[in-house]
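Apart from one protein chain that is not included, each protein chain of the complex appears where it belongs.
In this document, chain identifiers A and B correspond to the written order of the chains, with residue numbering beginning at 1 in each.
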Amino acid sequence: MDTGGAAVVRGGGLGGIAPGRARRAPIMLLIAASVVGVLAALPVVYLFVRALEAGGGELAETLRRPGLLVLVLRTAALAGVVAGASVAIAFVLAVLTAATDLPLRRLSSVVSVLPLAVPCYVGASAVVGLSGPGGVLEGMGTARGFWAAAVVLTLFVFPLAYLPLRASISRVDPRLVDAARSLGESGLGATLRVILAWSWPACVGGGVLVGLYTLGEFGAVTMLRCDTLTAVIYEQYRSSFSRTGAAVSSLLLVVLVLALLGVGGLLRRRGKWSSARGSSRGGVTLRLGAWRWPAFALVMLIGAGPVLLVVLTLLSWLGYEGGAVGVGGGLWAGAATSASVAIAAGVACVLMTAPAAVLAARYPGRVSGLVERAVSTGFALPGIVVALGLAFFALRATPFVYQTWAMVIAAFVVLFAAQSLMALRASLERSPVRLEEAARTLGRGPVGAFVGVTLPGLAPGIGAAWVLVTLSAMKELPAMLLLSPAGSVSLAELVWSSTREAMFASAAAPGLALIGVSAGLVWLVAMREGLTR
Amino acid sequence: MGYKRYAFAVIAGIAAVFALAMHAGFGRAEDGAREAASLSITVYSGRARQLVAPVFESFERETGIRVRVRYGGTAELAALLLEEGARTPADVFFAQDAGALAAVERAGRFRPLPESLRRTVDPRFVSRASETGGGWVGVTGRARAIVYNTDLVDPAALPQTLEEVLGGEWAGKVGYPPSNASFQAMVSAMRARDGDEKTIEWLRALRASGAKTYANNTETVRAVASGEVAIGLVNHYYALRMLAETPGLSVANFYMTGDDAGSLVNVSGVGLMQRRRGTDATRDAAAKLAEYLLSESAQRYFATETFEYPLARGVEPPTGAPALERVGAGTVDLNALSDLEGTLRLMSRAGVLP
Partner (left out) sequence: MTECKAHAICCRSLSKSFGETPVLRSLNLCVDRGELVCLLGPSGCGKTTLLRCIAGFEHPGAGSIQIGGKTVAGAGLATPAAPEARRVGVVFQEAALFPHLSVLGNVAFGLSQGRGLLSRLGRGPGRAERARAREMLDLVGLADKADRRPGELSGGEQQRVALARALAPEPEVVLLDEPFANLDRSLRLTLRREVRDALKACGATAILVTHDQDEAFTMADRVGVMLDGEIAQIEPPERIYDHPADTRVASMVGRGALLDASVEDGGLVCCGLGRVSADGIGEACAGAGCSVFVRPEGLRLNPEGCPRSVAGRVVRVEYAGDHRLVTVDIGNGAAIPVKVDPNLRVSVGTEVGVEVVGPVRVVRGVKPPSPVTVSAKRTADAGRRDR
């Protein structure tokens, strides 16, 4: 995952791109890679259809809405702040866990990914509960507004940046750090002047991914009263049943997505890494000396602290009267449904993004750029937009799949393909083209070379991609609510409907189950990413 | 590492097979034709599972009709229903607020209601169109109320009208949830009664008075309970619910009696969907479910569990709440509440919404 988010930032990857390979992509690969791009572009097409339904006057009215500029700026600022803070935290944790003699590195690495197990809306509702009457944090002022949302989102999504950063930093050539230190640079200086520069593409990629996530986040921002474009989109769906205003706002969001990708591209270019090859030997090990245990405590505080707080809050709710009211047997059904749908979505996502990843890593060009943009947009679009967009097309073109799990899985592919693409592409870029070329010279055809050499190169990424998508799908709410067959139960829905009615007690059990299952998946991420090395 | 790799592959493989098997079982779950044994209908419920699932379950027990429920936000479900049009798999829409019902009604998505059903409920809480074409009927009532902190406020001094809420003695002491549907419904009602100009003035004055905003009704009631603000503009059942959970909280409801939007009673209601693939049997079953929701047992359940007003005639109001006749001033037309978009635009012009 070194180039982290390379998937979402255009402009080539780190290694892997041999000079002078203006080879044409095989047509089958182009077609296969475009499938996921087209699927991800469907909601945007839908948005155009709905937005164009409005007359010019209505459009102008929507765009002239007072406060719209402030809203857009606030949304962009939130994405920027959360992305920046996440990258900063992720960088510190990644350096500590991948490039120092931190004690219990294995544990520390897993803990650094743990916050991914907590859905943001659960984290937010725990914070709301804690700061409300009778909560532990009562009297510290209610946790609301821009900064509350920024802090909560950062604490629970920074692992999206941590994963690519850690992979990148663990491959820093130790000689570079040795060279810097022999040139008089201190450990801290070498970390910033060499490791930061080295992992810059991963920083940008991770930041873009976090930013995209923040743009599309709904649950936590509404709960914490930070109005963003996505929150307003939901509100518009609620209010303007014509769906036009919401579509126009959603298109504004798409513009923000493209702007974010553009900024990412610019920042990436600043890095100017020519053709940095990763190190094949063990990575850097900086000595922390007396700071070993304080640093360990810091990792635990950042990684496990918020998760523990949420789990304890949920446990305390469980103790309230009627903790299990209204959930009962639904919990197990919900857990089974959530898990199996999420697992299938992970498989589907990996299968569909694999060709796109090969295209992006081996034949970067216009098509791969478009696919990446479409997929990134899908990641940032609110779930309700994706759900309605897919419903729109499915009802007209393929009514037989409507109201089946296939719809939910398609929505999850649109929503989460960006993560899968990122992981797969990064692992491809780590496996050198030379091997493929060697295989070709040894008498294998392109397909043979692909199966024999490229596919194994894809293998480490497949696990990571699958788990990331599965994890996100477990936590996803709006698309699950709107597209799942009527009568089904999911964990996310159980949590949501309880917190919506402020019936915190009944949210506790499904919330804990969700975190538990997700934590198991996080452990798998950790295994796949070699974090436990 | 080798064995771990295989273990991972095996886990993933088993999981995928499990998942696919489940889908094969679940797939096309809505397809009524396959379920020859029992009739089943699909409900889109904007009301939370925790509140209404027991009602659906007892309906299933009593009639043998299977109810498949899609739970979601009322607004999201309304948007989905509009997107689906006649292709909708839904037979019944059970919504949390009159605005969404009116929007679906305006799109012509509801079937006409049986005459008997409409007669069960006070005409104030039935859509006008239901007499002629498709419409909806109210199931429970949700009255506007002022929740106040009993330690800080003398009930006798409480404002009697929305205009009085703007009085200087309440400056900085009022809490309200501007993004909440019930508050917005109240603003819609105000527009319908008094016109946009007066409404925007009132909103601006409220904002200027230093009133504090909260995310939703529960938050507002909590703020009142903690003394952060003295009074809050909310729906009646939140305080009742919270008092039932934590007796001894220093909050109480006060119902304004003035002839203005402050005495609005909003509803949760039900409508029967036009559905291309519906059969006579599903249509009957859907009507039966609507009737069941207005039956005495279901109505009593709502009164005791959700503290909302039962709308079927002759059922007692929830404990701690005055009779419905004494609460609603009855001058607000619920059908006027569907122009939520206009209300939101107005609210953002007034600066209480972004």
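The definition used in the following text is that a residue touches a chain if its C-beta (ideal position, glycine included) is under 8 Å from a C-beta of that chain, and two chains touch if they have at least 3 such contacts.
Please read these numbers as outputs of a predicted model, since none were measured by experiment.
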Which displayed chains the unshown chain touches: A
Sole residue of A:106, A:175 or A:396 that reaches the chain not shown, by the stated touch rule: A:175
Sole contact to the chain not displayed, among A:151, A:197, A:251 or A:401: A:197
Interface with the undisplayed chain - residues on chain A: 173, 175-176, 178-189, 192-194, 197-198, 200, 271-276, 289
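Going forward, only the chains that are shown with their structure count from here on.
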Where chain A and chain B are represented by their mean Cα positions, the distance between them in whole Å: 33
Residue numbers on chain A that touch chain B, as the complex places them: 65-67, 70-71, 74, 128, 132-134, 138, 142, 144, 222-225, 227, 232, 234-243, 245-246, 320-321, 325-327, 330, 336-337, 339-341, 343-344, 347, 384, 387-388, 391-392, 395, 399, 402-406, 463, 466, 478, 481-482, 484-488, 493-494, 497-498, 500-503, 506, 524, 527-528
Chain B residues touching chain A - in the complex, by the definition given at the top: 4, 8, 11-12, 15-16, 18-20, 22-23, 26-30, 42-44, 48-51, 53-54, 67-80, 82-85, 87, 89-90, 100, 103-104, 107, 179, 181, 184, 213-216, 218-219, 222-223, 225-226, 228, 245-246, 338, 340-341, 343-345, 348-349, 351, 353-354
